[in-house]
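All protein chains but one are shown in place.
Lettered A, B and C in written order, each chain numbered from 1.
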Amino acid sequence: MLFGVAALFEILGWLLIGQSFLFNVKRLPIIILQVSIIGIIAVGVTQVIITSGIDLSSGSVAAMSAMVAASFAQASGGFLMYFDGIADLPVIIPVAMGIIVGCGAGWLNGAITAYTGVPPFIPTLGMLVAARGVAVLYNDGRPIIGLTDSYKFLGSGIVPVIIFIGVALIFHILLTRTVYGRRTYAIGSNEEAARISGININAHKVLVYTIAGGLAGLAGVVMSARATMAQSGMGFMYELDAIAAAVIGGTSLFGGRGRISGTVIGVLILGVITSGFTFLRVDFYYQEIAKGFIILAAVIADQYRHKRTSGGGA
Amino acid sequence: MMDMIKNMTARPLPKDTGIFLVLIGVAIIFEILGWLTQGQTFIFNAQRLFIIILQMAIIGIMAIGVTQIIIMAGIDLSGGSIIGIAGLVAASLAQTSDNVNAVYPAFTDLPVIIPVLAGLGVAMGLGWFNGAVIAITRIPPFIATLAMLVIARGLSRWYTSGKQVSFFVDDFGFFGSGATPIWIFLGVAVLSHILLTRTTYGRRTYAIGSNEQAARMAGINVGRHKMLVYALAGLLYGIAAIIQTSRAETAQSGTGLMWELDAIAAVVIGGTSLMGGVGRITGTIIGVLILGIITSGFTFLGIGVYFINIVKGIIIVAAVVADQYRHRSKRKA
Amino acid sequence: MKISNLFGAVAIAAFIASSASAETIGYSSPNFDDNFQTILRTAAEKHAKSLGHDILIEDAREDVGTQISQIQNFIASGVDAIMLAAVSAESTPAITEMVKSAGIPLVYINRRPVDIDNLGGKSTYVGSDDYVAGKLEAEAVCELTGGKGNAVILIGILTNEAAQSRTKAVKDVVSTGACSGIKIVAEQVGDWQRTKGADIVTNWLSSGIRPDIVFANNDEMALGAIQALKSAGISMDDVVVAGVDATPDAIKSMEAGELDVTVFQDAEGQATGGVDAALKMIKGEKLGSYTDIPFIPVTLDNIDRFK
Partner (left out) sequence: MAGDIILTTKGLTKHYGGVHALEDADFEIRSGEHVAIVGDNGAGKSTFVRQITGVEQPTAGEIFFDGKTRHFANPLDARKVGIETVFQNLALADDLDVPANIFLGREEVYFNLGPFSFMNEKKMLAMAEEGLKRTAIKIPNLHNTIGNMSGGQRQCVAISRTVTFASKLIIMDEPTAALGVQETTQVENIIRTLKKQGIPLILISHNLRQVLNLVDKIIVFRRGRIVGALDAKKTDGNEIVSLITGLDTGVHENASYI
């Protein structure tokens, strides 16, 4: 599918613009660079979806984490300090703060989902609204600027790509080789079976949502490092792209099925589409409408896959 | 099926007492805070009450549509976006001829019924599309409508390339003037209440929400009914769009951004269960009023608008969690 | 417009192929839903196309990260110049560096970049000074009211430099000399939107705040304020309402005797100036760091110029 989409744009590229889409030393790295932030979020969202949950809050959580992280990453000598007297901290502190804030939001998502049993899209929808509000309030809507060089390094060059690949690898291993992964799939596949097998469903769900939140926080850190500033409007609607990437990559919204490798491909397909639209000079409006239909198509395809396989079983 | 219907009619009369008390409670809190911090009354101000209702009439009309969808165990996240495009379409056909920048210079000074029908038609069409996708492909409604959220917003940006549409024929101003929005809101509420409680339409909506399988077995054409409910909700978004456009005297592509959240919040605060099968228009109206009081109260107390978002997020979750516990305790008993 | 769009979609291949010889400018708009940005964007589009060039427009949705991605895509697609109104002025150093290292001409328009001192040569800013807009707005109001009265301020989006500068200018003016009789009694964020402006003013009125002066950061919110005041039965002769931008709606309202002050922000001047600057730099011309497109206060005397 990735190859198909890329080939389509390649052909259209030669037909319409008279140049190659893919074999462009500038374009390929940029596609990967751009999707790496969405990709980090999508790795977390994939795990949530495998438990047959959903997380609509990632974009807002990333923005909130970016604001908090950036406030601890300011260099001295800037004139708009968030914390007076706190400057030039080692880079680990803002990064940790960003991830912790993300984990906190994720934990809350997970705790409400697991312990009250409400459909997960509701608490995460609430978090979508609330975290964006916190992001704006945190510095009264003003951006946070003047970040340290070591923090900005995280967003420079191909560092985001390396972080994305690292995150994808770690969670690929966790999902396929550890008890954590086994439980995640089991819960999504048959929650009752997992419960009877003695898995602590609630605790595990909280863990998965917390990890997803932490990854959204990490994405916020990378995002602000790349922009060399944090701003409350960052990451708007990124959750949609992340969910789309996971679903395009074969993760089933019914739970129990999905792979990080698929999500990485899904993220790349999205990147190719976005970049390809710009490349083909298609107006922005069409991009947006097309993205809506792509999400719809991916989910409908998932629905039919699901129907077919579950029809053969029980 | 017979059992289900019996259960439904045997259920004690709708009680919105609990939620009504919450409404009173919220009002009292703001009243006290009002005297403490502003030295004046919050509630006993006829003008303010009128305004609260006026401001919430548009969200209220949306929420009535969303209520029916949620009763059917669905959800609709696309309301705000549909309002955006429907408002633009209506506005583009309601322009006066002395406007040099008319969207359709050939179609100006049209009778007001044309823009109204066009706006309603577009909204209803998109609503129907939601229902059709959900009914035919059976994908989760929140995904289908999330996609519509993106698509309809894209459509509204495409329609006039983001350009504002203003200068309407005088008749078009009627829908947003004075207390008209409130009357329309009340009319829509009463009609929908009757539809839900007295007609087969309502009976089927509740039946599908409480047990879709059973409804199917009982011979209800579930797919067609879903399309109908989503299309009706779309129609209501269209009405909201026309009032909004008329009231703002302008339409633009960003209109209605995130309004679906307010509508869903009002519905769940009003006691409609996300599990489906349970819910009332009366509850939704009270939910809308609570939301209105909170928004108005925050402005009244001079608290920043961004706090409202945080509070709204918390309220949505709290209302749903409360519903969950009601649901559970009912099951256990 | 709609019909030409449709045709555009269908005939996009022919369209692009025919324009191969022309220059292509990538344009990142901060927000498609913002009226002023739309005027700016369409003016730039019209001007570039009338000169036979292509312009490729993207919407950054008020998100710095998205805007940066779009600019990278422009670079990768090999556009000849990049134009943008920055989502946030503070993000500009990163953008400037990126575009400079790609060797592509860069034009900031409308929103003033923080690194304006680093521009020049192949990068420039074409815009107007928002502080001046606020100053002109407040001074005009001061003259109309004789420097007295209770005032309220409707602020745009807090994140925007324009909202911050205009608000600061208004406060600076009313705190000095002849205008210090003006007291700011309330201020709220109205997100640049007409209905928000109306709702906020209505809420103020019902709380007993009856302003003599409404300072709005833009015309849309000012028009909202007028709606609210009118529906509360307040005569528009008793209240001075001021905005910024001089949009067509605002001019009409002014002629109707409702809006009292607006300041013309020359969207077309900024947009065409920006496109022209880009074309000059593509040809190899070196430009200064800043081209000022002046704000002009609009009164009934000179209103015909702005129709």
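Observations
By our rule, contacts are C-beta pairs under 8 Å (C-beta built on N, C-alpha and C of every residue); 3 or more make two chains touch, one makes a residue touch a chain.
Since the model is a prediction, treat every value here as computed from it, not as a measurement.
The residue from A:Ser150, A:Ser189, A:Ser261 or A:Gln287 that touches the chain not shown here is A:Ser189.
Of the options A:Lys152, A:Arg257 or A:Arg281, the residue whose C-beta touches the omitted chain is A:Arg257.
On the side of subunit A, touch with the chain left out of the figure occurs at residues 174, 177-180, 182-183, 185-186, 188-190, 192-199, 204, 207, 256-257, 309-310, 312-314.
Note that only the chains that are shown with their structure count from here on.
Subunit A and subunit B have Cα centroids lying 30 Å from one another. The set of subunit B residues touching two or more other chains comprises 157-158, 161, 304, 306. Residues of subunit A found to touch two or more other chains are 136, 141, 237, 283-286, 288.
Residues 15-19, 24, 26-27, 30-31, 33-34, 37, 136, 140-143, 145, 223, 226-229, 231-237, 274-275, 278-286, 288 of subunit A are the ones touching subunit C in the complex. Taken together, the subunit B residues at the contact with subunit A in this complex read 75, 133, 137-140, 142-144, 146-151, 153-155, 157-158, 161, 258, 261, 264, 268, 274, 304, 306-310, 312-314, 316-317, 320-321, 323-325, 328.
Per the touch definition, subunit C reaches subunit A in the complex via residues 5, 8-9, 12-13, 16-17, 20, 24, 32, 54, 56-59, 61-66, 68-70, 72-78, 87-88, 90-91, 93-94, 114, 157-159, 164, 189.
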